[in-house]
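Excluded from the complex is one protein chain; the other protein chains are retained at their positions.
Chain lettering (A, B, C, D and E) follows the sequence in which the chains are written, and residue indices restart at 1 in each chain.
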């Protein structure tokens, strides 16, 4: 038995994946330009329906260029949002993964520091706004 | 007595602010190009030391141009991070405030939809990564 | 201007929805056996791509019978999970929506009390396990 | 000194527990049909009053059959709620513990995948509902 | 039908409470020296077992003097912890309730500002520590 906890399910090995799973793994490697399949996808593959649902959704949102859809957000901004959410939620897997992505997309250590400064600041102001139950300034909804 | 809860302290009125608080209010209006002082700052003003601490930090992080410091992030990206954090934490005051800011900086309703799509997606994957306790892929720390 | 904040975008009216959006609205009404389109979907409709992504995922996960897929979980259990997550995250919209769903599926006020008792208990033990940084008991991952 | 952090207090050993603590440990083993006392309870035992408070509450809520009380929820549903809450909060100890419990109660890896799909989905929709500040559909409270 | 959402269940009226519930309501009023029963307890009373479980636990933890138990924490410190937790979780009901309690116990508006400053600060540093995945400094567990 291992001396520290691993994931609660056994990740699917690339070598032994079913054809359906192997096709999704290949699409992940190609779309994300990776030379391995990250653990997240290997764990999701224990439920192939879920793997497919999450991968097709993530591909549509994070890689719109793959289907020729235009986007208001550039790839770095999307990964910065992912890192901000993951830092707020305290998800170790996700922080490591999205930090690697923002670095690969060109953000240097100073830029990472600025992201963390903004993330830290608004986690503070969120708690303060909650803690005083401050009433929203009223803005009309916009089209 | 009001028939619904207001903030837990009485916001400081601009007209009756002390000189120290009034000077900070004036800096907020000028730096943020607003024609009113948002409730957040009026509530913080009940503790002038805290008002000053948060305002000087927020000004340094969100308005680096005011002190001539260069930044890797543009103003819209910073406000998008603020909105992503506030949506993840579920802070009504903050969501209203940062949505107004991103709209003012030019993000249209389609762009807002894309931000929400990314925020929603990674709140999902964070919970899934937590829920399976997926082990991080190992990347070396970077300088 | 309204005297209290509304959603940050204007929800799409059923009467004026585009054909693409109207078709999704009709599927929501039919699949969920509702006589109105909830605000959640009317707000998402401001970004039709996002509306479609979320609705198709939610339909696949929450209404597997609509596509003939078998499921280990019954509809009430799925809605109870949704309510547990929404209570933990403190989402007012979602709590109202999923409470209505569990009641419609037959859970009475006593059953709702039991759900809340379990939700409250494990939010407590989660914070305590975090607060002492208790090391996990080691179980091997399972197929 | 250890080379990685352990719990912040030293868990109480079963062999050296005081009579009061040993009696609770025995009740935990018997009620939960375990052949060891999980770390959670061994850490709580550093404050015997707290151990007793949490154990008696958990026993009443999670093991109502032990006191002959009827319940609307079956044991698997209760553990699924615990896992959903723990995944949302990102509690490693708790995820390992409740995953082991749902597996022991018969949920297979496909069923676990369905639970994670629902948990992930509603963490997404919660953030989206927060992020747009969607107004609740109005349902009257029910008896 | 109301024009804004109320609690999802109808709170129990003091005048029509069952004898079991009325006895707990009386204990709440006496222990907390209140001249009304807060909504929290009136809602929990829809499930009398849950009401009793939560009240007896809260009474033991927050009012140890009622059972003659000594405590390392004074009443104001306990309520400050409650307010810090509620601000972090963004719980409107709880923030209003615990702010009223700390004020009644003598904390003035400046003291409240200091609590909010500490709460805000550590919500920031928590997100930053998460966001860089900073390794804990190693301290041995203590008895």
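Here is the rule we use: a contact is a pair of C-beta atoms (placed from the backbone, for glycine too) under 8 Å apart; a residue touches a chain by one contact, two chains touch by 3 or more.
This one's a predicted model, so the numbers in the text were calculated from it and none came from an experiment.
Touched by the hidden chain within the whole complex are the displayed chains A, B, C, D, E.
From the options D:17, D:60, D:73 or D:91, the residue with contact to the unseen chain in the full assembly is D:91. Within the set B:34, B:60 or B:105, the residue that contacts the chain not displayed is B:60. Counting over the whole complex, chain D has residues 5, 8-9, 44, 46-47, 49-50, 53-54, 85, 89-91 touching the chain that is not drawn. On the side of chain E, touch with the chain left out of the figure occurs at residues 5-9, 36, 38-40, 43-44, 54, 57-58, 61-62, 71-73, 77-78, 80-82, 84-86, 88-89, 91-94, 96-100, 103, 107-111, 114-115, 117-119, 121-130, 132-137, 139, 142-143. For chain B, the residues in touch with the chain missing from this view are 1-10, 46, 49, 53, 57, 60-61, 69, 136, 138-143.
One rule holds for everything that comes next: only the chains that are shown with their structure count from here on.
Counting C-beta pairs in contact, the pair that comes out ahead of the other among B-D and D-E is B-D.
For the pair chain A and chain B, the distance between C-alpha centroids works out to 22 Å.
Multi-chain contact residues, meaning those touching two or more other chains, occur in chain B at positions 5, 8-9, 44, 54, 85-86, 88-92, 95-96, 99, 109-110, 114-117, 119-121, 123-128, 130, 132-133.
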